[in-house]
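The block underneath contains the structure these notes are about, expressed in C-alpha cells.
Only a single protein chain was left out; the remaining protein chains are all shown in position.
Labels run A and B following the written order; every chain starts at residue 1.
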Amino acid sequence: MSLVQVTDLTVEFGDLKAVDGLSFTLEQGAALALVGESGSGKSTVASALLGLHNGTGARVGGAIEVAGTAVHEASDDELRRLRGAKAAMVFQDPLSSLDPYYAIGDQIAEVYRVHTRVSRRAARARAAEVLDRVGIADARRRSRSRPHEFSGGMRQRALIAMALACEPDLLIADEPTTALDVTVQAQILDLLHTLREETGMGLLLVTHDVGVAAESVDEVLVMRHGRVVEHGPVAEVLGSPVEAYTRGLLAAVPRVDAPRAASEAPAPADDAQDVTQEATDVDIVLEATGLRRELGRGKKAVTAVDDVSLTIRRGETLGVVGESGSGKTTLGRMLVGLLEPTGGEVRYDGHPRVGVNPAVQMVFQDPVSSLNPRRSVGESIADPLRARGERDERKIRGRVSELLERVGLEGAHYDRYPHEFSGGQRQRVGIARALAADPRVIVCDEPVSALDVTTQAQVVALLGELQRELGLALVFVAHDLAVVRQVSDRVAVMRRGRIVESGSADEVYDNPQDPYTKQLLAAVPALDPQVAARRRAARRELAAA
Amino acid sequence: MSEALVAAEAAGTGTEPVPAASGARQFWRRLRTQRAALVAAVVVALLVLVAVAAPLLTAIEGQDPTTYHPSLIDSARGGVPIGSFGGISGDHWLGVEPQTGRDLFARLVYGARVSLGVALAATVIQVFLGVVVGVAAALGTGWVDQLLSRLTDIFVALPLMIMSLALLAIVPASFPRPVLVTLVIGFTAWGNISKVVRAQTLTLKGLDYVSAARLSGWGTWRIARRELLPGLAAPVITYAAILVPVNISVEAALSFLGVGVKPPTPSSGQMLTAADVWYQAAPQYLLLPAGALFITVLALTVLGDGVRIALDPRAASRLSAGTGRKREARKEGTA
Partner (left out) sequence: MSGFGGFLLRRLVGAVITLLAISVLVYVVFYATPGNVAQITCGPRCSPEQVRQVAEQLKLDDPLYLRYWHFLVGLIAGQDYSTGTSVAHCSAPCLGLSYQSDQQVLDIILAKLPVSLSLVLGAMVLWLILGVGTGVLSAWRRGRFTERLLTGLTLAGWATPVFVIGLVLMIVVCGELRLLPFPQYVRLTDDPEQWAWNLLLPWLSLALIEAAAFARMTRASMLETLAEDHIRTFRAYGVAERTIVVRHALRGALAPVIALNANNVGSAIGGAVLTETLFGLPGIGQELVHAVNVVDLPVVVGMVLVIGFFVVLANAVADVLYAVADRRVVLT
C-alpha cells in the first residue's frame, strides 16, 4: 500500500480553483517534491493531505489516502489520530508557527502526549531526545527555552523535532527553508536527508526553489495553476524536461556556476581590480571610504557596517552578497543617502556627498510597499520629474510613457494603480521611477527576491539591457548567490558588516579564498542531483574542519 | 462612554498600512454591502435631519423649547403634567415637561441639535489635536517625540469625565455653556487618537515609497503632505467614527450631572436627571430621552463599525481554521 495516494484532488476557495484534478502516489520511504511558482497550489495540496481545509469553507473533492486514512471522508477523530502521529507537517515560518508563551520542550511534549499515553516527565524526556536528534546542542537545557530565544535555524530544527516526536511515516515540509539563510538552509536540508536515511520516513517537500528539490528528493512534480505539468524522477525532469513550462522554469533559474552572459557585458579589464583599491579613474562614479554605521542605542547597539570601502565605476555592476545581518541593506541605504554613516564618507563624482542626490537612485525590494497605493503608476514615475521642477504636463506624460515602454509596460498604463499590476510589473515601475531621475548609479536592494523565478529572470535581463544602453553603474545587493553571479562584473561578499572577499565575479565564484565564501558557495542548492551529493559531501567536510 | 473601547479599537486598527485596493469608490462599494451599517446610516441621517430642521419642526408644532406653560401642570401635586400620558395633546405632541410645562417634543428636538452639535464639534477638535501632535511626535527628533508622547500619556491618564467636571468648575458662568462643553471635551480627550496617528505615521514613514520620495528630492514637509497624510485618512476616519458616539454619551452624562449644558438649553441628559422621580406620572419623560440617546449612540456605533470594515476589509474576514497567513520570506540568522 502506498504511503500517499491522491486521486483527482480539487480544492476550491470560493470562485478560485486552487487545485484542479491532481493525482500522484508516494511510496513508503520515498521522497517527492511539489515544485511550482506562487499560485500553483502546492501548499494547498500539502494542507489537504492532513485535512486542514476542513471548516475553512474550502471545497475539497477527489480522494486522498494518507498512511491508510481516507482523509477526504475521515471523521474529526480519525483526522486527529492521523495528524502528528502518522503524518506530520513542518511549516514555513518557524517563529510564528510555535507558541511564543510556552517552552519548546513543553510544546513538543504536549504534541507527544496527544498521541501516546505517557507521563509528563516521559514526554519531556522524549522532547529533549528529539531536539538532540535534530542537532540542537545541550538539548535538555534548551528545551526549556521559548521560541524567541532560539535563532531561525534552530527554530526550524525544533519544528522538525516536533514532527519526529511520534515517529510518523510521512513528513510533509511546506517551504521549510524559505525563511532561512542559504547556509542554514543547507544544514536543514542535510538534516532532513540524514533523518530520512535513519528512519526510512517518507517526505513530501513543497518548494518554489528547484534547487532545493534537487537536493532532497527522488521524484519531482511540477505544478502550475493547480495542475500537474510534469512528473518524474528528479534527474529526468531537471536534466531533460519535456514540457515547455518546465523548460522555461529551469532556464530561468540562475546558476551559481555559470558566468554572466559574457558577450554582452563590458568585460572588465583582465587586470580585474580589487574592489577596495582606490583608483584615480575618471570612470569612478561612486566611492565609499571607511563606511561605518551603528544601529540601536547604548548596550543594544550593533555595528551593522564596519569599515567598508567600495568603488563603483561607470557601466559596471557591483554585486554585494551576504546573508541576513551582514549589513548589506544598511550599506545600500548609505550609498544612496537615505541613511547617514556614523563614520567614513561617500563621494559622488569625486565630491563628498551628504544626503540625497537624484543621480544616485534605488530600486526597492518589496513591490507592495515601494509604490504609493493611492497614486497611479504614472504619477509615481513622474515624481522625480516634478521634484526637479518640471511643470509642462505634456512633457511629463511623454517622458513617463517613454519610460514605461522602456521597462516593458505600455504608455497607456500611466493612469493605472499599483494593485492592478503583478509583482514583477510593479518592480518594472520601480525601475522606471528610478530612471526618471536620470541617474548615473542605481542601487538595487534585493530587487528580485520577492519575485517568482521566471519573473526574476525577466527583471534581471531588463536591468542588464538598461545598463548597457544607458551606461549606468549598478550596485546589486542580494542574498541569492546565483542571481548575483548572473548580473555582476565584480562581487563583494559581506559578513557581519565587513567585506570578507571581493574581486571579479569569476574570481570570487570559481576560486574563493575566504572560508566564509567557500561555505556560502558550498551551501547553494544545485540542480543536478549528483552535483548536489558532491556539495553535500563538501559541506560535511567543511563542517568537520 | 467607554474610553477603554476607544483605546482598544485604536490598538487593533490603523497600525498596519492598507496597501491593497483602497480608494473612495472601493470604500463606498464595501460599505454598501453591509446591511446593518446601511440601516444605521439611514437612522443617523434622519437624526441629523431632525436636528438641523429643529426650528422648522417646532414651528409646525407651534411650540418652542423654552416657554413655560404653568397652566398645563398641576402645581398642587408637585408639578405633574395635567392630562393622561403626561399631557399629550394636539398642541403638544409628546406632552410637557413636569414642573416647567415646557413642550417635550421641542425640547427633544432641540436637544438633539445640541447633542449632535457638541459631539461633532468636539470630535473635530480631538481629531485636529490628535493629528497635529501625533504627526509631530512621529516625525520629530528623539526628544520631541519623548516630550509629546509623555504629554499624550498624561491626557490619556486623566479620565475624560473627571477632567471635564473639574474644568467646568472654574470657568465663569457667563461663558456660553454648549461652546464650553465642546471645548472641554475636545481638549481633554485627544490623547488616544494621537497615539493611533503617531503609530500609523511611524509605520508609513518606514515604507519604501516614502524613501523613494526622498530620493526624488522632495523635502520633509512635502512628503508629509503628499505621502503621509493620505495614508492617515483611513485610521483617522475610523477612529473619528467611534469618537462621535462616545462624545454624545459624555455630553449627556455631563448634562445629567447638572454641570454640562444648563437650562434653558435643552439636552437629553438633562431631562434624565429627575426621570426617576417623574417616570410614573409621565413615562415618556424617561423613555423618550433615554431612547433617543440609546438609538443615537447605537446607530453611530454600528455605522462606525461599518466604516471601519469598509476601510479595512481584513478587519472583517477572519479565517477560522488551519490556513494561517501567508508571509513574505524573511531571512533569519545562523543556526
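As a working rule, a contact is a pair of C-beta atoms (placed from the backbone, for glycine too) under 8 Å apart; a residue touches a chain by one contact, two chains touch by 3 or more.
Everything numeric in this text was worked out from a predicted model, so none of it was measured.
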Checklist entry - Looking at B:Ala54, B:Leu286 or B:Ala310, which residue reaches the missing chain? => result B:Leu286
Checklist outcome for this item: Filtering B:Ala54, B:Ala112 or B:Leu168 for touch with the omitted chain leaves B:Leu168
Checklist outcome for this item: Only one of B:Leu104, B:Leu272 or B:Val307 touches the unshown chain, namely B:Leu272
Checklist entry - In the full complex, which residues of chain B touch the absent chain? => result 1-8, 11-12, 150-151, 153-154, 156-163, 165-170, 172, 245, 249, 252-253, 256-259, 269, 272, 275-276, 279-280, 286, 290, 293-294, 297-298, 301-302, 318-325
Item to check | chain A residues touching the omitted chain (full complex) | outcome: 50, 52, 79-85, 88-89, 91, 93, 96-101, 110-111, 114-115, 146, 148, 159, 162
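Everything that follows uses one rule, which is that only the chains that are shown with their structure count from here on.
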Next on the checklist: Taking the mean of the CA coordinates per chain, how far is chain A from chain B in Å?
Outcome noted: 47
Item to check | Contact footprint of chain A on chain B as seen in their complex | outcome: 17-23, 207-209, 211-218, 227, 230-231, 319-324, 327-335
Checklist entry - Considering the complex alone, what residue numbers of chain A touch chain B? => result 47, 52-56, 91-96, 151-155, 157, 178-181, 183-184, 187-188, 323-325, 336-338, 356, 358, 360-362, 364-366, 368-374, 380, 383-384, 386-388, 417, 419, 430, 433, 437, 449-450, 479
